[in-house]
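Shown here: the complex without one of its protein chains, the others still in place.
Then we have subunit A:
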Amino acid sequence: MTHKKRKATELHPAAQLYARECHEGKLSRREFLTRATALGVTAPAAYGLLGLAAPAARADTPQMGGSLRMQMDIKAQRDPRTWDWSELANVCRGWLEYLVSYERDGSIQPVLLESWEANEDATVFTLNVRPGVTWNNGDPFTSADVAHNIERWCDASVEGNSMAGRMSSISEDGALREGAIEIVDDLTLRLHLANPDIAIIANMSDYPAAVVHPSFTGDDPVANPIGTGPYRPVSHDTGIGAVIERNPDHTWWNEGNGAWLDRIEFVDLGTDPSAWVAAAEGGEIELTYQTTGDFVDIFAAIGMPESEAITAATLAVRFNQEQEPYTNRNVRRALQMAVDNAVVLELGYDGRGTEAENHHVCPLHPEYAELPPLTVDPAAAREMIEAEGLGDHEFELISIDDNWQAATCDTVAAQIRAAGINIRRTILPGATFWNDWLNYPFSSTEWNMRPLGVQVLNLAYRSGEAWNEAGFANEEFDRLLDQANGIADADERREVMAQLQQIMQDEGVLIQPYWRSLYRNLRPNVHGAEMHPTFEVRYHHYWKS
């Protein structure tokens, strides 16, 4: 072993570096927290590095008891690692917990792990399992359970297992690499990465990374609800609703810090928000899962103020570079140039977010590098299109029939049209849209946020990746991305990041108009249920007054 083991109390050297940068104003506090906690520094210690006390989690004392009704889609359950909707995970959060969690302030907090440490070059991670955790069937929770779950995540032979891509640094040929996990003792294990990967811990906070019991084999975590959390399912009816109650036969490791509600009822009211309003007026729901567009204000008007989460979630209006005429870089650049992202944000998303810069790295991300502002020049765009001989070509922009996504694409298309370029809009229903989402020549896709900037680039823009819908294949980009994945140091990674972002812009990969703020509306007597940037519904921390 090449790495030098550090004591748990010792701080990662990079963390101190970050703290200095934060003091010098090079790093925002949120960025600092994300980065420092990803290196295994606990949140209070991270706040301490800044000379601050960790914020008190709650101003009021939570009250025990009560039941809560929430609007949320209830989809047919399946194996957690193949979850493709956050809603699937949210139902199960009461009993299936995670190793770590991503917080609203950008930090990563331990849950079933007590702490973790990375070595100098982020190739060896030591995970310390939280002692005293038991499964609700009585079994103790040990490092072997963690190893079992990681092995499950690495199995790429399971269709739709999106964890496999997130665990690529410890897998080989679609399975866990031999010797990648070393079980040190009952409560300690070590991950040996093939290449430096700073995102591996952050990836374990992603919603498909729910920790299941070794006996779990089927694909229904509701029918077989063995977990470590304080709740258990009562009923689960796809498309209708789910009921969850506190589990009286199980002592939760975090007793006294949550599980306030006796009962949570999820109500699936379909996709039409006006039906949710009607239900909220009749007192059938107390909070929404996510509210978009005008409905944020409509709900506020009926006595349900909104809760906002600033995120790095976005809509990627991307070109597929394998399809004509988008194989031509000039065409992509021209279309980008015709679109003013500020206008798209204003008209397409009611200004509820921040402007983005067509490279899919958010100022929220720790490694974000600031590039010169984009140029918007419709006249030059038209000239470039004509120079490519496409003056009479009719472009087509495809989107799903979702409200804000369609409105955003309408605005993009309107601006392209205003530049004197022919473009047609096609809106497909959700049922058919996803059939071919990877291959549409020019279409929009909703992307949820990831804590680190490199994560989305890894998932969506590396050559040959499963979700690379832009058909982007650039050797230099891949090489730089590999390099960035291994740089724990902030400024160093930002330098590489600036190059990556520049390549994204130069190659005209996508029109990425804005970063969305997310909203949820809730009754004033519901507490602890603020909107979460990654849509997490941690109902074991909700309470009612």
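What to note about this one:
One rule holds in what follows: a residue touches a chain if its C-beta (ideal position, glycine included) is under 8 Å from a C-beta of that chain, and two chains touch if they have at least 3 such contacts; residues count from 1.
Assume contacts and distances are computed from a predicted model.
For the omitted chain of this complex, the UniProt record lists the protein as "ABC transporter permease", which is one of "3-oxoacyl-[acyl-carrier-protein] synthase 2", "Pyruvate dehydrogenase E1 component subunit alpha", "ABC transporter permease" or "Heme exporter protein D".
Of the candidate positions A:E281, A:E308 or A:E476, contact with the hidden chain is made by A:E281.
Across A:I170, A:I201, A:I244 or A:V267, the residue that sits in touch with the chain not pictured is A:V267.
If you put the missing chain back, the residues of subunit A touching it would be 76-78, 82, 84-85, 159-160, 162, 220, 237-241, 267-270, 272, 274-275, 277-279, 281-284, 301-303, 429-432, 434-435, 437-438, 466-467.
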